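Here's a structure for you.
With one protein chain removed, the remaining protein chains of the complex are shown where they sit.
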C-alpha cells in the first residue's frame, strides 16, 4: 500500500465509496422500483455529496458521465466485472486498462478477486499486473476481496473474511472491501489481520436506516476505515438523507442513535 | 460513449446501418434467390443511398470494395465474426484489428459480444481492448449485444434485451444493436436502461414492407436511435424503394401508413 | 484482396501454384515410388517451368533451397502446417512468421484454415493477424480453405465449397484454394460466391493425364483463376510433360483434347 | 547460478532466510496463538537480527513495510504464491514482477515451483523468464522446489528431494530450498546432486529448540548452505533467543549442545 495521507479518497482517515456497478453485474432488473436511477446522472449527482469520497463505476459510465462531474467527484475506476447471465465459476473480466482509467482522470483503481475459485491463479496474476500498472500512475487500489469456491463453506465465516482482508495487504491493495463477517469481534479480527491496510465494509442489500447505520457504527468501532455503499444509498427514496447521517457516523464519530 | 454530434453515422440524431456480414456468418446459402447480390458491389451501391449512414462489413469486403466507395459510404468496420459451420458455444473471432480498420478509412468500429456464454470473460476482455484502441483513433463503436448461454431462456425476453442495452452503456459502446424484445413497452424499458446510449433495432429476417416499417416506427417511438438492417433491404427486389420509405420513417418522423 | 495486376503469381490473369508441403503434412511415406523426389532440388527445379507462377513450400525448404532458385522461382511461403501423426481436430500450426518469410524473399503468403473445427476461432484470429502482417509487406495471401468439423457432412458439398470460397473473400485473402465440389455447376457457384476473389482448384491425388487436364479445363470454364497442383505433377514420371500441357490449358485456353 | 561472493544474502558462506509468506499461503488462521505477529512490523523487526541474511515476503508487505527497514534488512522478493482456499493442483500465481521487485529495492528473487504437477510446463517456463529477468538486474534467485503430483508418492523421499535440489542447479537458481528428506545421508545426497548450487533446508512446522537446532546442525554437516526459517522463529515466544542460537550454529559451527 501507498501512504494515503494525501489521497482524495480519504477524509479524516475515513472513506465512503459509492459503488455503482449494478448495471453490469446484475442489469436493469436490480433497479426495480427505482427505474429513474437507470439514469446514471442521478447517481453521479449523489456522489457529489461531501460524504462520498469516491464513486466506483465501470468504463462506460465513466467515459459518458464523468466529464460533467470531474470537479466534484473522485473517480474510482472499477476495471473488471461480469454479467450475472454467466453460469461459470466466479470470475470478473477486466474490460478497462489502468492506462485508460488514468487518461479519463481516475483517482483510484478498483478490482475484484475471488480467492479460492478455479481461476484464482489467473485472478492473482491479473491483479498483480493491474497493481503495478496503477503504481506507475501513483494510483491507490481498492480490492473487492470475495473468497469463493469449493473450500469456502461460509462466504462470511470468521476466518474467510479475515483471510480476504489479509490478502488485500499481502497482494498490495490500499483498500480492501470485505463482506460483514457476522459479528463485531470477527470484524475486529479481520482488521487486525489487515494490519495497516484499510478495510472497507461492503454494504450489501438494502436495510432500514437504523440497521444500516448501526452496522456502520459497529464496524467502525471494530476498526474498518469506512464503507463501500451501493443499493443502501441509491435504492432509497432520499439518498441524500442517508448520506447526511452516514457522514456524521463515519467522519464525526456520531452514533446511529445520535443521527436517527 | 463519445459525443456523437459530429459523427458521420448520425443524421438528424438518427442512424441506419446497412449490415452485410452474411457471407461470413452464414455463407452463400443465405443469398438463395438473390444470388446476384453475392457481388458485393451491389450492396456497396445500396449503401450510397442517403438513408444509410453506415455500411457494416468485414475486412475482406472493405479491403476489396471500399476504395471505390469511400466518398459515398461510411464504413463501419465489423471486426469479428464466425462461420455457422462452427458447433461451439457462440463466439465471434476477431480477424480485423482496429488499427488496420482505421488505415482502411473506417468511420466506426463494430463488434459482437454474447453475454452469458462460457467465454463471456474473453469476449468482455477483447471488447475492452477494442474499445480503447478505437478511442485512440477517435472512432465510435457499435456493439452487437446478443445474450446467449444457459441462463438465457428467452433471447428476446424483456430483462434480457434491457440487460443487453445496458451492457452497451456500461462497457463503453456508442451504439448498441439489440433484437426486438417482443413489445413496444419492452423496447422502451431497454432504451431507458441504456440511458444516453444509442440503441439500434436489429432488423432480423425479411418481412413485408408494412410489418417492417411498422416495427421501425414502433421502436423509434419507444426510443431507439435507429436501425441496423440487412436482409430486409438487400433481399428485396427493389432495395432502393424500402430505403426511400425507411428514410422518411427514421429521419422525418413519417408513419408507416404515410409512406406505404 | 489487393489489385493483383502486378503480382508475380499471375500470368495472363491465371495462376499455377506448385504446392510441395507433403513432407511436413504426410512425411516420406507419401513419396513412395518417387523417393528421388525426397530431394527438394528436384521439385524446385520443376518450379522453374514457365507454367508455374509460384512454388508453395514451408520454412525449412525455403531457407535451404530457395537461395539457389530465387531468380527463377516465385516463393509462396506456406506459413502453417502439421504432421499427420497428430490425432486432434484439424489445426495447422504456424511455424513461420510473415516477417521472416519476407526476409527470405517470399512473393506471397500461404495459410490453411479449417472453418467449422473446434478451434475455428483461433484459426480465424491467427489468419487475421497474418493477413494484416502480409499487407505491411504488400504481399498477397493464398488461403487453403478446407471446412471440417461436426457440421460438415460432405467436405466437397456444393454449399460447403461455395462457403469456403466466400470466406476467402470475406476474411481478406487474394487467392482461395478449394477442393473440387463434384460438378462444374457447383464450381461456378463457388466462383460466383467468391466474387472478385481468385479461386484456385486444389489438385488432389494423382490421376491420369486426361482426367487431370479435363478437370482443369472444366474448372477454368467454371471461373477458377488457376490451380494449385502437387502430386499430380511431382508424382509423374515426367513432370515437365504435364506442365507443358497444363500451360496450354491454363494460359492459352487450349482444351484437354487439344494438348493430349 | 551467479558467483555469490558479494551477495548480501551470504555471510561466511552461509545463509538464513526468514520466510514470511504465511499470510498469503494460509491466512490469519496460521497466526493462532501469535495474533500480535499479524502486525508485519514485528516480523520485519526480527529480520534485523544479524542472523538473518534475508527476509522473504510478498509484494504487499514489501511495499508497505520495507521502506522503513531497507537499511537493516535484505529483501528477498517472493514473486509468487496462492491461497490455501484453492483446491486445484498446486500452482503458485506470480503477482509480482522482477522489475517492480527491483524498483522496491529487492536484494534477491524468490520463486516456488512444483515439479511433477499438471502445470509443470507452465511453471518451468514462467521460472525461466523470471530467472532471466532477474539476471538483467544482477539479482540472485532462490527457488522453493517442492515436487508434487501423481508420480510423487513421498514428498520427502530420497530421490525426490535430490531431484528437487538438482532442478535448482539445472534451471538456474542460486539457492534451492528443499524439505528435509528424512535422514542426514539423504540430505548429503541432495547436496551432492546440487553440486555447486546452495541448498537451503526448509524449516517446516514449529518444534522444540533442541529438535530444531539439531536438525540444523545435521543438515549443515550434510552440506546445506543454510536454512529458510519461518514459524520456527516467528511462532516462538522469544524469536530473538532462537535467532541467537541459530547464528552460532550456522555461522560459527557451534553444535546444538553448545548453544542450548
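Descriptive notes on the structure:
Each chain carries a letter (A, B, C and D) given by its place in the written order, and its residues are counted from 1.
Just so it is clear, a residue touches a chain if its C-beta (ideal position, glycine included) is under 8 Å from a C-beta of that chain, and two chains touch if they have at least 3 such contacts.
All of these numbers come straight from a predicted model, not from anything done at the bench.
The hidden chain, counted over the whole complex, makes contact with C, D.
Of the candidate positions D:7, D:173 or D:202, contact with the unshown chain belongs to D:173. The chain not shown here is touched by just one of C:95, C:129 or C:207, and that residue is C:95.
Looking at D:115, D:203, D:226 or D:239, the residue that reaches the missing chain in the full complex is D:115. Remark: the residues of chain D touching the chain excluded from display are 1-2, 115-118, 120-125, 127-129, 131-132, 135, 147, 149-152, 159-160, 162-163, 166-173, 189, 192-193, 195-197. Although one chain is not displayed, chain C still touches it through residues 23-24, 27-29, 31, 35, 38-40, 58-61, 63-64, 81-88, 91, 93-97, 100.
Going forward, only the chains that are shown with their structure count from here on.
Fewest steps needed to get from chain C to chain D, stepping only to touching chains, is 3.
In this entry, chain B maps onto chain D through a rotation of 145 degrees when their C-alpha atoms are superposed, rounded to the nearest 5.
Where chain A touches chain D, the two copies mostly use different residue numbers: shared numbers make up under half of all numbers in play. A separation of 57 Å divides the Cα centre of chain A from that of chain C.
Taken residue by residue, chain C touches two or more other chains at no position, since every residue touches fewer.
Viewed as a network of touching protein chains, the structure reduces to a simple linear path. Interchain contacts (touch definition given at top) occur between A-B, A-D, B-C.
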